[in-house]
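Taking it in order: structure first as structure tokens, then the write-up.
All protein chains but one are shown in place.
Let's look at chain A:
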Amino acid sequence: MICENCKQRPAKVTVTQVHNGEHFERHYCENCANSLHPFYVEYKQDPLSLHQLLSNWFNHAEQQPVHPKQDRPKLVCDECGWSIQRFLDEGKFGCASCYNSFRKQLPNVLKRLHNGNVTHIGKAPGALGEKLELKKRIEAIRSQMKEAIETERFEEAAKLRDEARELESRIASGGDETHVN
């Protein structure tokens, strides 16, 4: 049997359609079945396990000889004793200090997992978080101020300017205590 659609390739896929209670069988080649009924073809994708992904990256990176003999012994976390190899095998960290111990290697791993991203830009805890939030609020006020100036609402703009200054002075006063590990 040849494909009903292109009438060229052999028919390999049977598609059953139900129309007004009647069943119709259509015979297509894989090619046409795919384009006419794309959902009938199972989308088969074995997701790469985290472990596979990490090992693949590691083997790949290994091929570029960047002083492997000097670097490798250092790659052990002093806090929990895990080596980078153990991290790659388990796909998990032993402790928070691992991040610091493997800091140079991590961007390569994180990039793969997070759509190319390697740097956190979200919320932060404690004093650091408060500082970041203040900064965000100042930015928002500044853009409101610009808008006010553009539309010649100068009184409002002056108010917003004072508000931004007040927040800035708050950041400055707490400036040195914002270090968070």
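We adopt the following convention: a residue touches a chain if its C-beta (ideal position, glycine included) is under 8 Å from a C-beta of that chain, and two chains touch if they have at least 3 such contacts; residues count from 1.
Throughout what follows, contacts and distances are computed from a predicted model.
Colleague: Please identify the absent chain by the protein name in its UniProt record; candidates are "Cytochrome b", "Protein-arginine kinase", "Heme lyase NrfEFG subunit NrfE" or "Type I-B CRISPR-associated protein Cas5".
Modeller: Looking only at the record, the undisplayed chain corresponds to "Protein-arginine kinase".
Colleague: Looking beyond the chains shown, say which of A:Cys80, A:Leu134, A:Ile149 or A:Leu167 touches the absent one.
Modeller: Per the contact definition at the top, the residue touching the missing chain is A:Cys80.
Colleague: Which residue among A:Ala11, A:Ile84 or A:Val109 touches the omitted chain?
Modeller: Going through A:Ala11, A:Ile84 or A:Val109 one by one, A:Val109 is the residue touching the chain not shown.
Colleague: When the complex is taken as a whole, what residues of chain A touch the one chain not shown?
Modeller: Where chain A meets the chain not shown: residues 18, 21, 37-43, 50, 79-80, 82, 90-96, 99-100, 103, 106, 109-110, 113-126, 128-129, 180-181.
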